Each structure stands twice: as C-alpha cells, then as structure tokens.
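A single protein chain has been omitted from the complex, and every remaining protein chain is retained in its original position.
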Amino acid sequence: MAELADRPFPPGDYPVVVVGSGPGGLQASYFLRRLGIAHAVISADERPGGMFRRFPFFQRLLSWTKPYAPAPRDDRWYEWYDWNSLLADEPQNRSIMAELMDGSSSFPSRPEMELNLSTFAHRTGVSVRYGCTWRGTRRDEDRFVLETTDGDYRCQVAIFAVGVAQPWKPETPGFEHVPHYAETRDAAEYAGRKLFIVGKENSAFELATGLLPWAQRIVLASPRPAKLSVNLHSLAGVRARYIQPVEDEVLGGGVFIINASIDRIDRSAGGYRVRCLRSDGGGELNVDADEVIAATGWTCPLNDLSELGVSVFGRSLLPSMTNYWQSASVPGIYFAGTIGQGVAGMKKYGMPANSGAVHGARYNARVMVEHLAETHFGVARHQPVVEPERIVEMLLQAATRSPELWNQKSYLCRAVALDPSSGSRDLGVMPLADFVDREGVAAVAIAVETDDSGDIHPAVYVRPANRPAVETLLESDPLHDFRTPANRAQMASLLKEATSGAIR
Amino acid sequence: MPITSQQKSEALSRLPLFAGISEESLRRLSEAAGEQEFGPGEFIVRQGQLGSGLYVILEGEASVLRGSTELARLGPGEFFGEMAVLDQQPRMASVRAESQTRCLAIASWDLLRQLEEDSALALNLIHGLVARIRAFGESHRH
Partner (left out) sequence: MALSRQQLVDTIGGLSLFADLTPTQLEQVAHRLAEESYPAGQRILRQGFTGTGFYVILEGEVAIRIDGEERARLGKGDFFGEMSVLLGEPPVADVVALRQLHVLHLGGPELEGFLREHPAVMLRMLRTVALRLRNASRWRS
C-alpha cells in the first residue's frame, strides 16, 4: 500500500481533471499550475510520453530541433527552431530537447523525444497519477464524474489529452485480416517480401522508407495522389525525409505509387490479393502481395463522451470544438494535444495549422488554459497597457520573432485592444478566427501567413469598434525580418484609421 | 460570303470562353456554329422566349434589355444566351443589335454535349458566370 499512497491525485473532487500524459496533458498541466489552478492529472500509461513511447515506428521524428539555430536557446524565438520541447516560462526549463540530442540528425530519435518529455515533467514538477485508466464519464449536477480504475474523479472542468491514437481501418471487406501501421513487425521480417501499403500519408511513406532496404517490392495505394510538403508549402504533405520511395518509383526501382481505391482484400495461398479500382478510370487492378499494412490513420479514443453529448465529426472522430478547444456541445469539456486539430481555424489556401503536432499544440494548450482559467475560475488575464507609439513596433516584432505566430500560421495571432480612453492593452496571443469574428472594442492583431506561392508574410487584422475585422497583407522580407520601413508606415496608417473610427 | 469552318475556329479560339479548350472541342464547335447577321434594331433574342443556343458576337454591338431598360452593352468577343442552355428556362432579357452585328450561334444540344466532354470549356463557362454574378452583386451594392 505504500506504493499506492505515493501516487499523487487520489480520487476525489478537483476543479480540473486532465486525462493523458503525452505532450498535450503535460503542457496543459504545466500552464494550469502556472495560473494556480488546482487539478489532477491521470493517465492509463506507466510513464510520460504518450504516443512517443512507441511511435514513430522507425524511431525518428518528423519535427526538427536545431541545436545550432539563428536564435539563442534561452530566447523564446528559439522555439521556432525547436518543435519538440514543451513550453516553460522559466528559461532553464526551455529547449530541453536540444540538450538531449546526439548530433546525428536535426530530427530527434523517438527515445530522445521520450526522454525530453520525461525530463520536462521531472524538472517542472508536473506530476501524474499513472496506471489510472479513465473508464467512463457521467454528470452529477454541475460536476463531471470521471470513472477510473482507481475510483471516481469529480471536476468542474475536464481536459482530455488522449491523442488521436486509436488505430483505424476502413470497413472495406478484407481489412479485418490486415495489420494496421501500429502492428507493423520488425523490418527484417519483411526481407524479400512483396509489400502492399494502403495509404499515402506520412505514416505510409515512413513505412515505405523504412522497409525499402528489406521488401522486394512496395506498392502504395490510395485514391488521392501523394502530395509533397515542399510542393504544398505545408506539413500536411509527405515530408522531405520520406521522399526516397517517390524517387524510387520515378526511376522504376521497385516502388509503385498507385492512385486507386481498395475494393476488397482477399486471402490467397501465399498472402493477399488486393483488388483496386484505379482513380484515373483505368478500371480494375489486382495486386498480389505477401504482406499488406493499413496506414489508414487513427481515431480519438473518446470513450463514452458522446453519451454525455459531446458531438464528434469526421473519420478521426474528432470532437466539434469552439475556437478555444472547448466541446461545442458540452461546455466545460476541453481538449488538448493533437485532438486540437479539430479546430480548423482559417485554413488559408487549404493549409492546416500545426495543431496535430507538438509544435502547434503546445501553444494551443497555453491559450486554452488561459481562456478556461478566465471563464471558469475568474483568473483575469494580464493585459498590460501599451504605449500607443509602441504598438507598431511590438506587433512587427511579434510577427518577426514570436514562435506562436510562426508555428501556428493564420491560426494564432497577437492582439492589442485600442481604447483611446483607458489606453491600449496587450491582449496577448489568441485564436485568429476568434479575433476576427468577435465584434467589440477596436483592436488590431497580427499573424504570420503563407500563401499558395509559398511567400511568408505578416497579415494585419484591424477591427474597428463593433465592426468586423478587415484584412491587410504586409510585405514579406527576404530574411523574414518584417520590421521594414514600408510595413511600419503601413501599420501606422492602419492604426490611425482604426482609432479614428473608434472615436467616431 | 459565308465564313469557312477554319475561320470560325479561329474566331472562337480568340474568345476567353474557348481559351485552352481541346483542338477537338474547337473543331466540333466550329462545325456546329452557324453564322448569323442582324441589322441595327433587330432583336437577336427576346425576353421570355425559350432559348436554343449560345451567341458569340464577332462584329458589331448589341444591347441587353429588360423591358425597355438597357442593362448592358456587348461587343466583339462577348457571349450571351448560355443561361438558357444551362437551365432551359425562358430568356431573362432581350438582346438587340445596335449596329450591323455578326454572331456565331451554337445550338444548346451541341454546346451541352461539348460541355460534358471538355472540362476546360465547362470551367471557362463557370468563370464567365461567376464573374457576372460578382458584377451583378457589385452593381447592386453601389
């Protein structure tokens, strides 16, 4: 019993309960504590790390951490060059990932990432009740009750950071015989085998890249053509690290990338026969394979939340959320971590934000926690007064250096309320979609954006009092320092218009 | 002297509506297109009538009228009548030649068949239509 007694957060009543000990849960807990909001963190796992305890399968991440970057490591600007460390206000707890890398790659290995997360939890004192599995949820008047293997947790606000972590396969006949990405075996076991991978997302290309030295032939198939990140200007595409199979296919080297939907998969004597229907109208194509792997994605393990009224959508069963990652149908239930990608934001030119990755989700967590602290617990946000003559410089500086604006382009913005009577106030970082759709006091916000040509530039949103925001794109800069004379002049004139409108 | 199929094809290929469409489409449309000429004051189409085709002005000038109100002026390269082809409803407006006007007329069934076969043509037509909707909206607002 001594061991049990040492575990933190026994069942009971807490203002907030966080479920999950991956990056999303750890980051949410960290900011809750910074704001002095008592909470419990529970996790079914035995140690921190979430999905990084197992994946990526081939043991190296897709997200960079550049130990030698244009920004010093103790500067917040460095976060743009370090996509894997969690955020901390104390300089000594920042950029932990960079300390732990062995120099063989600017993409950390999976074990390095796992160590990064446990080091963060250790140094910042984020504690978790491990081995405590969330089983079900119910309501009891104004509280949520989370039923767990250790007993009931009651809370006013629940934050679920349980990842988009449940393997998903289509209902198409035959998939029941086929392993999911999560069930891939050791690479050597695919030696000399004919491999068929269903899917063309990064997970499919990760497998193809890792199994390239082993499989005798690799076919990748899905209805949609593969898109590369370098062409899309977005991380939604196949990353440069996994382009090797594409080159092999172009050169005719035993990799085939086919645009086709899978009609059915049958067992055959030696393996499988995959019946494909080609997307170009070319008809049926039967492919024999020794091995098939479904790299077809994941869903959210939201347990019984739908019975509580939490509405979900899409193949991944993401919850429908407000711009502050609160369930759109059940107030008081929030989501952190990769689930946050269900909030689409502006998605300019179709490009998603990075909410599905640590380098986007960590900022969402801070904005979410500040929001729920204010709306549920009356913790007022610190909104310092800004001298009017400093606003332009402050916002252009934010566009040039703020990691949240760079990591969450067209998604998070830095805003200032323009109130001629009580003085202008720094509203901090907030979701851009919320800023532009919420009418109120006159305000201005800046975001960093990319267009379809790949140009990276600031965008200014001026919101006159009680009117919708107006968008103005500023000029780019070859070295991405947006503090140019032209931008200063343009911002000054935009602000003048906005405040004169406010006075009228 | 009636123009040749080659001349019709050249005339059509210069129009934005037919820019970038396949050689085959252009050839078929040119073969299907008939040349028509109208004198000043003569109606090319009348409001309320069932439309049977798309007209492209080669030469001259025409006015778009609803009742006695002039909505727009059309000149060489501009087209009209596509709405009736698409929704088979009566013409929304009349078009009257203001000077000696030469048109190419393409019958509904010929155009529809080509739209089904040539996505570039359909896309051009959508472009033309959304631009008109936008123009309507603008004139409505200001």
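For clarity, chains are labelled A and B in written order, and residue numbers in each chain start from 1.
Criterion: contacts are C-beta pairs under 8 Å (C-beta built on N, C-alpha and C of every residue); 3 or more make two chains touch, one makes a residue touch a chain.
The model shown is predicted, which means the values in this text are computed figures rather than measured ones.
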{"item": "Option from A:A38, A:A191, A:V385 or A:L473 whose C-beta touches the chain left out", "value": "A:L473"}
{"item": "Option from A:S106, A:S329, A:Q383 or A:Q397 whose C-beta touches the chain left out", "value": "A:S329"}
{"item": "Among A:P67, A:P111 or A:P170, the residue in touch with the chain that has been omitted", "value": "A:P170"}
{"item": "Touching residue (missing chain; options A:C132, A:V145 or A:M351)", "value": "A:M351"}
{"item": "Touching residues (missing chain, whole complex) on subunit B", "value": "66, 69, 82-83, 86-87, 89, 92-93, 115-120, 122-123, 125-127, 129-134, 136-141"}
{"item": "Residues of subunit A in contact with the chain not shown", "value": "170-172, 222-224, 261, 277, 279, 306, 311-315, 317-318, 320-323, 328-329, 342, 344, 346-351, 410, 433, 436-437, 449, 451-452, 468-471, 473"}
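Note that only the chains that are shown with their structure count from here on.
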{"item": "Subunit A and subunit B: spacing of chain centres that average the CA atoms, whole Å", "value": "50"}
